[in-house]
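For this view, one protein chain was removed and the others were kept in their places.
Right after this comes chain A.
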Amino acid sequence: MLRIDKLTKRFGANTAVDAATLEVDKPCMIGIIGRSGAGKSTLLRMINRLSDASAGRILFEGRDITRLRGSEKRAWQAQCAMIFQQFNLVPRMDVVSNVLHGTLNRRSTLATMFNLYPTGDIHRAIDILDRLGIAEHAAKRAEALSGGQQQRVAIARALMQDPTIILADEPIASLDPMNAQVVMQSLRRIHEEDGRTVIANLHTLDTARRYCDRVVGMRDGRIVFDGLPEQLTTGVAREIYGADASFSEAATSTEIGTLDAAQDAIYQAEATV
């Protein structure tokens, strides 16, 4: 389905992504982990074509995505939704309008400028908001919502695109643990119920383990780990993050449960390793 072949991105002398190769043959939920600056965001931005690759190819169902230009490129972006750490909504517009932005690629520029969306689309937007549990905020301005609610609006916008792939760049890094859980569960449900592929950059190991079918580890622009969550041992994690023995997972965890079980879990994990 999606094949990334020796994808490379250079910024001047720095190499942000170094010959990344990845193959996804069926819809699944992938978590990408690694230190900040490891090239996770750059990789996702290249898949969405927000930035151009320096070398290598991205193939989706046999089509070379990296070569697309103009309206073909925008059509691909509509098919491959992106969710951002800082939500990237239009703050002064109401929630439903923000969700309707997901249809921009299909509508004429003039109609969207005058806010003339088909009634069917408006109903669908509200239904998606209802599915994510925020339909009662439909008419509010996006800026009036809390961080977790705004991220769910961003997910609704992504769903409105009816995409095959959803890319999520640190979707929970700006959220408190409670909202982080709601957002991750929403993404998991979208994958399970709609069969869409979700690729998420995550900054905590336990989130990746708990919600993903497959975990990819990046270090200094290279993919250094690609396997099942169970294979992600503390030793492997230390390797990915370039950390020494003082590295402990509980110290970075955002799970509420970790607060109580932190110490026990660590001891058990170390014992099983």
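Quick note on the criterion: a contact is a pair of C-beta atoms (placed from the backbone, for glycine too) under 8 Å apart; a residue touches a chain by one contact, two chains touch by 3 or more; residues count from 1.
What we mean here is this: contacts and distances are computed from a predicted model.
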Just go with whichever of "4Fe-4S dicluster domain-containing protein", "Succinate dehydrogenase/fumarate reductase iron-sulfur subunit", "Phosphonate transport system permease protein" or "D-alanyl carrier protein" UniProt uses as the name of the absent chain.
"Phosphonate transport system permease protein"
Consider the whole complex, including the chain that is not shown, and state which of A:E23, A:D130, A:E143 or A:D176 touches that chain.
A:D130
Given that one chain is not shown, which residue among A:V90, A:A139 or A:L228 touches it?
A:A139
Which residue from A:I65, A:A81, A:V96 or A:A208 sits in contact with the chain not drawn here?
A:V96
Consider the whole complex, including the chain that is not shown, and state which of A:M1, A:L50 or A:I122 touches that chain.
A:I122
Using the document's contact rule, name the residues of chain A that touch the chain not shown here.
11-12, 14, 16, 37-39, 41-42, 96, 114-116, 119, 122-123, 126-127, 130, 135-136, 138-139, 221
